[in-house]
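Since the structure comes first, as structure tokens, the remarks are kept for the end.
Removed from the display is one protein chain of the complex; every other protein chain stays in position.
Up next, chain A:
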Amino acid sequence: MTELLHPRPADPAMPAIKGHLPVLLPVRPPRPVTAAELFTPGTALLLLVLLAWFSVGPVVAQAAGETRTPVALLLLKWTPVLAEGFAFNILISILSMLAGTVLGVGLGVLQVSPNRLLARLAWVVTQFFRNSPWLVLLFYCILLIPFELEILGTTVPFPGWIKAVIGLSLPVMAYMSEFMRGAIQSIPSGQWESAASLGFTRRQTMIEVILPQTVTRVLPSWMNLYAVLTMATPIVSIVGVNEVMALTRAALSSESRTDLLIPMYLYILGWFFLYCYPISRLTRRLERKYAVKL
């Protein structure tokens, strides 16, 4: 199978598969644990049970005792504030995903450039950002990016959330770069050759022939990366962004109720779960779909 994915132009040992394009054979690079594997119906159920237990349980227990606002009501009370913070998490995840994807596609294409120096450089950048802790990258963005910048006489402010977007887009870029490199290299050399024989330049081949074929190959990994990124967004609270975890902490300290601690964090966990779980399911579906079709 590997021979068919990377056909050597003239290998007499290469079996001729009748009626099948080598292009259409499955390409499934092994991957570490995916978000989809973490999120199973089992974990979902566990989470719901826990949430129910902690928010309703104390109400029942305290029914006879002194009158304290039930935990469930407190959660309800804080929901609008927390929801606003959560929206911020989503916004940051979407923006950094977009920026990281655009940059990553470019970097991935550079990684396979025939210009050795350029390819090497792109590889180094990719490896650097892929192997740095996200938190550290975020710290560097806070330290290195000024809070405002003079561009053509106008002062452009760089609030914390923009720094957060930049900081998170760097690892996304690096992962995307690797996905793209893998996908581009998994396209049979026959595609390059037939395009060349039709007069396509390298650049035209890349844009018209190769990149469109990488979309379905990269999509599942890309979506998985998005789910992971979304779950990582709470770390941007260190930049002073009022995202959901920062607000949760604020809410907890203003209520100063120890029995609220676990239910409220569980509550937020539930939100992330509800947002990420469908994405993970869809990723799995796409993975299966393309695995069968390809």
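Rule of thumb we're sticking to: a residue touches a chain if its C-beta (ideal position, glycine included) is under 8 Å from a C-beta of that chain, and two chains touch if they have at least 3 such contacts; residues count from 1.
We take it that contacts and distances are computed from a predicted model.
Between the names "Amino acid ABC transporter ATP-binding protein", "4Fe-4S dicluster domain-containing protein", "Tryptophan synthase alpha chain" or "Carbon monoxide dehydrogenase", the one given in UniProt for the chain missing from this structure view is "Amino acid ABC transporter ATP-binding protein".
Across the entire complex, the residue among A:87, A:196 or A:291 in touch with the chain not shown is A:196.
Although one chain is not displayed, its contacts with chain A can still be listed: residues 7, 9-10, 12, 16-24, 188, 190-191, 193-201, 204, 208-209, 212-213, 293.
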